[in-house]
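A single protein chain has been removed from this complex, and every other one stays in its place.
As written, the chain order gives the labels A, B and C, with residue 1 at the start of each chain.
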Amino acid sequence: MKAFVMREIGSVGFMEKPIPRPGPGDAIVRTTKALICTSDSHTVAGGIGPRENLTLGHEAVGVVHEVGSDVKVFQPGDRVLVGAITPDWGDPAAQNGFPSQSGMALGGFKFANSKDGVFAEYFHVNEADANMAKIPDDISDDLAVYCADMLSTGFMGAEKGNIPIGGTVAVLALGPVGMMAAAGARLRGAGLVIGVESVPQRQDLARTYGVDEIVDFSREDVVERIMELTHGEGVDTAIEALGMDATFQTAIKITKPGGTVSNIGYFGEGEFVRIPRVAWGVGMADQTIATGLCPGGRVRMERLLRVLQAKRLDPTGMTTHEFEFDDMEQAFEVLDKKLDDVIKPLISF
Amino acid sequence: MKAFVMREIGSVGFMEKPIPRPGPGDAIVRTTKALICTSDSHTVAGGIGPRENLTLGHEAVGVVHEVGSDVKVFQPGDRVLVGAITPDWGDPAAQNGFPSQSGMALGGFKFANSKDGVFAEYFHVNEADANMAKIPDDISDDLAVYCADMLSTGFMGAEKGNIPIGGTVAVLALGPVGMMAAAGARLRGAGLVIGVESVPQRQDLARTYGVDEIVDFSREDVVERIMELTHGEGVDTAIEALGMDATFQTAIKITKPGGTVSNIGYFGEGEFVRIPRVAWGVGMADQTIATGLCPGGRVRMERLLRVLQAKRLDPTGMTTHEFEFDDMEQAFEVLDKKLDDVIKPLISF
Amino acid sequence: MKAFVMREIGSVGFMEKPIPRPGPGDAIVRTTKALICTSDSHTVAGGIGPRENLTLGHEAVGVVHEVGSDVKVFQPGDRVLVGAITPDWGDPAAQNGFPSQSGMALGGFKFANSKDGVFAEYFHVNEADANMAKIPDDISDDLAVYCADMLSTGFMGAEKGNIPIGGTVAVLALGPVGMMAAAGARLRGAGLVIGVESVPQRQDLARTYGVDEIVDFSREDVVERIMELTHGEGVDTAIEALGMDATFQTAIKITKPGGTVSNIGYFGEGEFVRIPRVAWGVGMADQTIATGLCPGGRVRMERLLRVLQAKRLDPTGMTTHEFEFDDMEQAFEVLDKKLDDVIKPLISF
Partner (left out) sequence: MKAFVMREIGSVGFMEKPIPRPGPGDAIVRTTKALICTSDSHTVAGGIGPRENLTLGHEAVGVVHEVGSDVKVFQPGDRVLVGAITPDWGDPAAQNGFPSQSGMALGGFKFANSKDGVFAEYFHVNEADANMAKIPDDISDDLAVYCADMLSTGFMGAEKGNIPIGGTVAVLALGPVGMMAAAGARLRGAGLVIGVESVPQRQDLARTYGVDEIVDFSREDVVERIMELTHGEGVDTAIEALGMDATFQTAIKITKPGGTVSNIGYFGEGEFVRIPRVAWGVGMADQTIATGLCPGGRVRMERLLRVLQAKRLDPTGMTTHEFEFDDMEQAFEVLDKKLDDVIKPLISF
């Protein structure tokens, strides 16, 4: 089968690989749709270290091709959504309530990391009964594929942010995950969702996902403006959706005593992420910093699909580009170089 | 001043009372709008015991008339919303996280219970800085008055129900508080909100507040139908919004293992409320039964006002009737006897 | 091998069975020590319905005899503790945070319920890597075996009871699980642990596990006495450790507004368990009723073993009787008929 791989750091391309075979609890899925993620770019740039001929991609849906002998819930032909994170559910970290950390820190992140990813004609799913969900007939593949990572990660930012109904929330950076964090804040009942972003197209799209107020960091002082919007109080919850030291510092500064900074950004650079000491209340302001990795699992995926089915949200507005799998190199370049105001490129197989 | 009182059990009417005077931390509010609540009827029927010439009513907004010497946040002329529940914030129960229970069980419920209520030209507010909120200019009195009890109680049902994003929720009985519980479930991100109700007008209105599916108990078996709608799983959260033994039993039966029954109904009759033993998993199904009393306080009211200001919800669709304060007897009768498909009667002062 | 079985309702005895074989993820354990539980008696009496030649018992430790091909953590010869509850960790209920409910309500309870139990020379463990724990060298089998159910269930009662440091707790009935609930309350920092019990030997032993005050229901009014001990406030947490309607009602009555009734009793009789309406604050006193089933799993077992290893507690004081496996019939009768002030009979294999 055809697979789109990271040959080595800095180099991508197609190669031929054998169709994978399932272990007793596993499934093989024939890919139908996939999304490219900025973290695919990070991986190729060396963000998780060297890899050789590793199939890229972690956001995909497809049709079950083959199942192992112990798989009970799924059978060949089922349309399925697979979480970007596929935990080992019996692992101690999962028993402790943190399945995304199963095996090791971030250990649930297997696709395009510890095993081949989903940018191939077929891909392998561990613990299939626990890590896949059937896609309802009224949900298209183009829609469902957003659950794998975008909704799951974005919503997690809101969930871990401990937002009260009517609470105030700021989302720092309105990339696709930030937009879904804003949508998640709305889903949790936030009364004011502030988005920090300078790109006009992203500002506009984010408004459709529930951002009430935009703060453009290229034109105004973010801390000052957010304090003004919250009558000097600061927000209940700041969601860091970029993964930059400066943004993280802003998140601390705009969060009220007793509030939560919820991080969904991947911090890719530097030895340290810095907490501004005084704004942090010298470590005594009852502020909480929460972090996490995209939740996976059948239950999570079913709940996200239910959100789509109930039409609470339409993430396909983020699909700015569509490509055939054969044009994957071009698709990858578009996202990698942020061409044409790209948000998410959708790949058809 | 004119006050609408419960003369004794079973008897209501107007009487003249002196305008109340504030203690150092208190305020006197000139009433502008109020809502009648079915619990006013319960009170008159003797639900909380005998009372003599007690002013009725606990849902009101108005204009500050006078403040005590220690009041810092408000001044005469401010348009204010006052929570139906006005806790003593320094009380042990409040320190313990349960202000509505300050002083004694349900002790935060003072209006028309332990002191005169709001159906008068003026009413008294204890700990004014903590128990009132300024109404923003863009929120009308007719709208704001719904925060005092309806939104606060209904939303609490959702909040205590521990609803996950995309979760399944059933609301049992779609009176005004049940409708707001459904709205609250939507605000928390529920993926499926099922309402149980037989009155067509209420069914229709509830759909506008976020009920996805209606189960009509007069036409179908509620447990069977909800199990069908949830593919045999039961709901994550059942909100009991009626306060009846039979409804409570249904709530237990339709809630999945690990789920929550969240009660916002006032149970007014019988020695016991009964848990069906086997459906309850013989006491071992990780099911939780949560209860509570309408949260009050400035912070709560400000958050609810923010929900209205952000146009997440318009509760005025529940205003089926409007009366002048002079016609209070007629208004009271309409709600007491459930005439003309009444939901909430709004009173203008 | 020799197995001690329930032949049918009301009848027990030995029979010969083949040594079980493991599936890929399973293990076979050679039993060394086991405890008999009152729920074994309930099962024989028909509490979970008819069974035929079902091996009894769910509390055991032993030595790994054989492992399946996918087992990574354990190997033959390892001394192991096995939780009484052995969940399917990938199941939706487990993903939702309630592994004991995997498969169905109470579905993690497999031993002597949906498969053969541990009163045999060998027994089978599903998902062995997730459901067993190695016993440290300095912990004897006689000690470790108490973790399987007694510590796990009793401590859960305290954990779900939401006990604050210095809080007040009442444990209703001081059988072995109640004693461990009291010990759990102490482990969570309770400032006052009240035990309700009439049997002198149990009263005495319970004091060694952390009960500060005994209330003897045969001599005094429990509600009155507990109100006196708590200066009229009621307790923060009442742990129901018996599973009787009357005891449950007492639990509601002695719990303060905002407090928690935490149930660990198995309710075996009656159509209903009854909540006293007025004492329950008519459903509005912010009281919570929590329930659960003994947590299982490697992480849980390792933590319980650590409690023993650190000598925080010595549950072997509950071992009132010791028997060889050959004398199992006699042992079973002693517990079944509550002879000789029995608390827990320990069986050696």
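FYI, a residue touches a chain if its C-beta (ideal position, glycine included) is under 8 Å from a C-beta of that chain, and two chains touch if they have at least 3 such contacts.
Computed from a predicted model, the values in this text were never measured in an experiment.
> Shown chains touched by the missing chain?
In the entire complex, chains touched by the missing one are A, B, C.
> Per the definition of touch given earlier, which of A:I9, A:V73, A:V199 or A:I289 contacts the omitted chain?
Only one of A:I9, A:V73, A:V199 or A:I289 touches the chain omitted from view, namely A:I289.
> Touching the missing chain, which residues of chain B?
Touching the chain left out of view, chain B contributes residues 24, 70, 89-92, 94-97, 99, 127, 129-131, 297-300.
> When the complex is taken as a whole, what residues of chain A touch the one chain not shown?
On the side of chain A, residues 93, 96-98, 100-101, 104-106, 240, 243, 256-258, 263, 265-277, 280-293 touch the unshown chain.
> Residue-wise, where is chain C in contact with the chain that is not depicted?
On the chain C side, contact with the omitted chain comes from 155, 158-159, 164-168, 184, 187-189, 191-192, 212, 302-307, 309-310, 312.
Here is the rule we use: only the chains that are shown with their structure count from here on.
> How big is the rotation relating chain A to chain C when the fit is done on Cα atoms? Please round to the nearest 5 degrees.
Here the rotation carrying chain A onto chain C measures out at 180 degrees.
> Taking the mean of the CA coordinates per chain, how far is chain A from chain B in Å?
38
> Residue numbers in chain B touching 2 or more other chains?
none
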